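Here the complex is missing one protein chain, while the rest keep their positions.
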Amino acid sequence: MKRTITLALLLILPLCGWAAKETKDVDLKSNNPAIEARLHVLAKELRCLVCQNQTLADSEAELAIDLRNEIRALLEKGLTDEQVVDYLVQRYGDFVRFRPPVNEMTFLLWFGPLLLVVLGSGLLIFYLKRLPSRANNAPLSDAEHKRLDKLLSEAKED
Amino acid sequence: MIPEIGHFALIIALCIALAQSIFPLIGAARGIAPWIALARPAAQGQFVFMTIALLCLFYAFAVNDFSVLYVASNSNSALPIQYRLAALWGAHEGSLLLWAFILSLWTLAVTIFSRSLPDEFVARVLGVMGLVSIGFLLFMLFSSNPFERLIPAALEGRDLNPLLQDAGLIVHPPMLYMGYVGFSVAFSFAIAALLGGHLDSAWARWSRPWTTVAWSFQTLGITLGSWWAYYELGWGGWWFWDPVENASFMPWVMGTALIHSLSVTEKRGGFKSWTVLLAIFTFSLSLLGTFVVRSGVLSSVHAFATDPKRGLFILIFLAIVIGGSLALYAWRAPRVGMGGSFKLLSREAMLLGNNVLFTVAAATILLGTLYPLLLDALGLGKISVGPPYFDTVFVPLMVPVVFLMGIGPIARWKQTSLPELMVRLRWALGASVITALILPVVLGKWSFMVSLGLFMAAWIVFSGFHNLWSKVMRNGLNGMKAAFASLPRAFYGMFFAHLGVAVFIVGVTISGGFSTEKELRMDPGDKVELSGYTFRFDGATQVQGPNYQAMEGSVRVFAGDKELTVLHPQKRVYLVQRNPMTEAGIDAGLFRHLYVALGQPVSGGAWSLRLYYKPFVQWIWLGPLVMIFGGILAASDRRYRLAARRAKLAASGATPGVGVPGLAAELPQQR
Partner (left out) sequence: MLRYLIPLGIFALLVVFLARGLYLDPHQVPSPLIGKPAPDFVLPQVQDATQQIARKDLLGKVTLLNVWASWCVACRQEHPLLVELARTGAVNIYGLNYKDKREDALRWLDQLGNPYLVSAFDETGKVGIDYGVYGVPETYVIDRQGIIRYKLIGPLTEENLRDKILPLVKELQG
């Protein structure tokens, strides 16, 4: 089963990474540069489902072109950016978002780094404070001074 | 016949690797001298047979031997010779052979450059590297044999993936593997030290050049990969946080932490057990990277053909090597302790701070890369974690790192005072703030992110130069020349490595903040203006390549009335794997790139085109080159002195040891 899927996907995947076949589908362009700009920003954060290692903005897969046109139509209808993303998530799930949602399941993902930094720094400071501050900086005694002088003069002789 | 010789050579290499590991490791534990002495020759022998195997496979590709399955799957007689040879590492089996060969190469280097180390220690190091070799050789021989025959032989090969038919393939994988595998040396040193119970600072001094060189190769490999993706994939991006990219970046991040940690262990005897752990982590991440690419566990554009059975083998290998190392660590490290004594505010503490931040950064990348798998494995659905996540969490981690880069080199060992640091750096801080506020406006528009990026780069530059200046001016203007000469290479290494980071940050910041692009349909003769440049599309014609046909567009670029260049973006169709491929046309200047890619043909000779103006994007790859220069300088420091001192000693006829100040510190200590 898995092999068949892999095989099926392998038939599509070679198209990814470079342009798809000459398709009858055309990326429509609206005359509204503001809409195009919003589309571009949105599409850069969405995942192409066919060429899954490209954003919806960069992919030239047919489905990507279709979805870009769909988003364009939704934006022209007046939906907000959030509503557009929701529209796609309703149909394709959270998989389609390259920026994962922030919810209980992704809590560890989004706050993990911060927690790790706090934990790491905390451990570091705790450890550093506990380091034995031996009397390393205590001045040498007279006997130690004599020993030091002797050693230094020996070294100089050679 | 030749492929069979290659296959046989691998089997012999495996036998030698067994000898290289079992005897020296037991010998070192039991003090059996002849078994210890077996290590070096065995390692050298393994290298000989790995070379034979590699040459056999090269030969099969060179003569188009399509009776070898791997050659038939990845090559073609119309493929130009340089790609026929580079195709050796274009897919799973051959790249494994490359991995194993490079491991034998590093092992050979260890046998040569370790004459001054105790034999027992070297035996352990070579033994551990031998164990890793055994794993890879077993993997190859039992599940991924590059010499497997195809009977009956194919008449023609399936051709190399067109995306790989590029100069990038010739350099990127070998350099990257030199890095990945190079970290095995530091790893083996760490394991050898744990096994022997000698975790003194000598171990750190020996490890350091090896680690720095491996790190330099890793930097080069990643940089080449990024540059290749930029000009090859046609969307003008240079980093995608793709799982395989992350797999190469994590060892780099950890390796950077390791280099800094080693410096403390070497100079001050501190952090001993922590540094050992970092060495284990770094190479573990290399191995994890190997697993990720070949197991199908993560979805990536780089992934080799996937097979759960192969994935399982690698996972078991991973579990044994990494699990074993961490178990050894848990057992032996407590005896060693951290060592050293220093204040909360000291260079040591700042380097430890660097370690914390880099380790968290590597852990964060790992978390983001594996999180989709985590949720899926727990049955919690499928999510995607992509560039928006990584960009959001990675940058804030790097800000404190950059801050430490400024004050760390100036801070004193053991104890430093914050007021003193701030006083010394107030000029650098002020200059950085001013640069950050003004430069964005000069370039076009002010934004917080651009300002932050420029502040970080300026801070590194100004504090770095201040450090250099204060060291060089210690004896006044007259003593400047002498001061320059007396500064150790390691210092210059650090200086340039940090400078390289600043160059990189400038590239990322300015190209990220000020790039412009246009995507539109153009008829032949149409002109469009972008950021002060005019692009005129002169239509596309058909051209013939050695093994492809292409539609080549001609785009003339003008600045005002002056013609600057003609760009030739292509849409290629390779003769065998008939999928279309984009080849961008780039005018690569130091301060800006002009980048054009063909989209789709539209009726009447018109095409849709993508045009990009990318200022300072070249600095993104120049920065790492400067970093590598710094790495080489640093790595060439100790050895040079040791070899030169030895030569001086030999010439003067003096006995080493008591009489020569400083040399005693250079010799390995038994403790």
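Going in written order, the chains are labelled A and B, and every chain counts its residues from 1.
Methods note: a residue touches a chain if its C-beta (ideal position, glycine included) is under 8 Å from a C-beta of that chain, and two chains touch if they have at least 3 such contacts.
Everything quoted here is computed from the prediction, not taken from an experiment.
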**Selected from B:311, B:387 or B:539 as touching the chain missing from the view** = B:311
**Hidden-chain contact residue, picked from the options B:133, B:295 or B:600** = B:295
**Fill in**
Filtering B:334, B:419, B:560 or B:604 for touch with the omitted chain leaves B:334
**Request:** May I ask which residue of B:22, B:109 or B:373 touches the chain that does not appear here?
**Result:** B:373
**Message:** Need a quick check: the contact residues on chain B for the chain that isn't drawn.
**Reply:** 273, 277, 280-281, 284, 291, 295-299, 308, 311-312, 315, 318-319, 322-323, 326-327, 329-330, 333-334, 370, 372-374, 376-377, 381-382
**Fill in**
Omitted-chain footprint on chain A covers residues 1-2, 4-9, 11-12, 49-50, 52, 62-63, 66-67, 70, 89-96
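Here is the rule we go by: only the chains that are shown with their structure count from here on.
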**Asked** How far is the middle of chain A from the middle of chain B, if each middle is the mean of its Cα atoms, in Å?
**Response** 19
**Item:** List of chain A residues in touch with chain B within their complex
**Value:** 6, 14-23, 26-27, 29, 45, 47, 52-55, 58, 60, 93-101, 105-106, 108-110, 112-113, 116-117, 120-121, 124-125, 127-129, 131-134, 136, 154-155, 158
**Message:** Using the touch definition from the top, list the residues of chain B that touch chain A in their complex.
**Reply:** 162-163, 233-235, 237, 240, 242, 299-301, 306, 338, 340-344, 349, 352-353, 356-357, 359-360, 363-364, 367-368, 371, 375, 380-389, 392-393, 397, 520, 571, 577, 579-582, 599-602, 608, 654, 658-661
